[in-house]
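So that we are looking at the same thing, I have put the structure below in structure tokens.
Chains shown are a subset, placed as in the full complex.
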Amino acid sequence: MIIVMKQGATREQLLAVKKRIRELGYKPHVIHGTTRDVIGAVGDERGKAVLQALESMEGVDNVMPILQPYKLASREVCPEPSVIELASGVSIGGERLVVMAGPCSVEGEEQLIATARAVKAAGATVLRGGAFKPRTSPYAFQGLEEEGLKLLDLARRETGLPIVTEVVNPRDVELVARYADILQVGARNVQNFPLLKLLGQQDKPVLLKRGMATTIKEFLMSAEYILAEGNRRVVLCERGIRTFETATRNTLDISAVPVLKEQTHLPVVIDPSHSTGHASLVPSMCYAAVAAGCDGLLVEVHNSPETASCDGPQSLRPAEFAATMDKLRRFAQVAGRQL
Amino acid sequence: MIIVMKQGATREQLLAVKKRIRELGYKPHVIHGTTRDVIGAVGDERGKAVLQALESMEGVDNVMPILQPYKLASREVCPEPSVIELASGVSIGGERLVVMAGPCSVEGEEQLIATARAVKAAGATVLRGGAFKPRTSPYAFQGLEEEGLKLLDLARRETGLPIVTEVVNPRDVELVARYADILQVGARNVQNFPLLKLLGQQDKPVLLKRGMATTIKEFLMSAEYILAEGNRRVVLCERGIRTFETATRNTLDISAVPVLKEQTHLPVVIDPSHSTGHASLVPSMCYAAVAAGCDGLLVEVHNSPETASCDGPQSLRPAEFAATMDKLRRFAQVAGRQL
């Protein structure tokens, strides 16, 4: 932590800050600059956030952290990329890319099974589908809930695909964990800490989506919540951030892929559907994501987007998905990966 | 809902869209433009979101909603501003402004009681203080939980001030409701829909904070979740949005005050502490907020910011708060309000 003193701060103020740093268990180290002094506080990193309050002391201009606040998610603790088992025979983070595909929400048996078969045939390795849907409007379709989970179970038995589905309420974690192979945390819940803690106690991998206004640092701190509870199987998903641009639903932060790869050992997945909001933009974003070095994709596919109860405009039709997968296979190869 | 056809869309495509509009229960009304056609879909507004899926039909360029999606929160349903009772003798939305003040988090009896007495003496009408703290880092102080609620109860008995405190987990709603006069939803939970629904079933007023990337429309839809469950006592709180600017912790969206006043009958409160992140900026933002027409303020005050376990740099000292209140009284008078 670097404490920057104000220009003209008095010697007494400097001494008071040094004293307080020592009281908090750190060692102050002063650099006398040409126009002002700065103090480095040396010591155990874990609890350094308490030093932030020094900003209220007289003569202090500001307090700047110099280290990343996460530990278990960092490359420094775990230098090699983690390979995480998602379900029997399906791992992420290694050579093989994982494509999770399916409808935004489970609407009924026919829709789900038809779509599941189509994505399986095209090469998807995980089936996605929402049973509990966090919707902006209380009047919109909220998901089939447990009935939806049962349909996902049926689709798994029909196709052999493991399933990923969202959980939005801590109360439902156990219920969803009974059905799902992978537990998804949606963008709106990226800082729902009670939910994250509970997921950290489960024996199922977690797909954690970045929030619309979550910095990469905060995103990794949310992963840290799960890791710190003991669950080391966390997969990160970039799904677009909120910006001023309205041509797309959100702005896909593609450079988050190499940034995350530098900072964390956790696998990174891209959602090209929610980030763009338009099916016509999805294929090229799939290609870009794989070229950028991601470990997997989360793609919305619907057998009849015109009648979808949510997110139809961003869903690929089965034939479009299959064509995308074909081209993706070749991009994956250049990226040194397999599909 | 307005459906905009592509330039060059065929007559068959137009007919197919009209047919689908009718199937969904709406009446299509075509305007033939000079370069393309647009279709208005006339009918009951509540379920119009289903029309969005028409964007997947051939020949359709895009689908534009023309109405706001909220009902109970709207001025159209309730043209007069709502006056909401927060506790016996304390109402918000009328002539009298409500100032909620206190520490970011409850840290101990001495800290809380000293601060509570100070804010009471300065003219605050509600005591704020967090017992359950949603923190970015799992290693940061997470709040005293029920012990904190008990201290808040003690402070209420000591000062007579009703208390507002945050609830972060649906599981804790009943517990917090036993102690608190007003239940606060934090920025990170503005779209925690299970929590909102549960709060909609309580007989306590709810202070709903806007999220860092929540549009005003989405903010009102979150209020609608609470209203739709039967709880009509919702107070909205603007607390800064996330932008590119780093000189302040967030950017206080002061124009949200008149925008909300036009669109909703619900009272609007401003949090100048989290929005700016620096105590020195808080007084002028209090004045601006009242001049802009807000119904109340949520201000962080701490008897010793240097030693605060969180958010010290943005907390006013008791004497600063008292001076701010004095000047605020005069601004309130010009704004036609009382403090």
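Each chain gets a letter, A and B, in the order it is written, and its residues are counted from 1.
Just so it is clear, contacts are C-beta pairs under 8 Å (C-beta built on N, C-alpha and C of every residue); 3 or more make two chains touch, one makes a residue touch a chain.
A quick note: this is a predicted structure, and the numbers were derived from the prediction, not measured.
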Complete complex - number of sequence copies, 2 represented: 4
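FYI, only the chains that are shown with their structure count from here on.
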Centre distance in Å when chain A and chain B are each reduced to the mean of their C-alpha atoms: 26
Complex interface listing, chain B residues touching chain A: 20, 46-47, 49-50, 52-57, 63, 69-70, 134-140, 168-171, 188-189, 191-194, 197, 211-213, 218, 221, 224-225, 228, 242, 279, 305-309, 312-313, 315
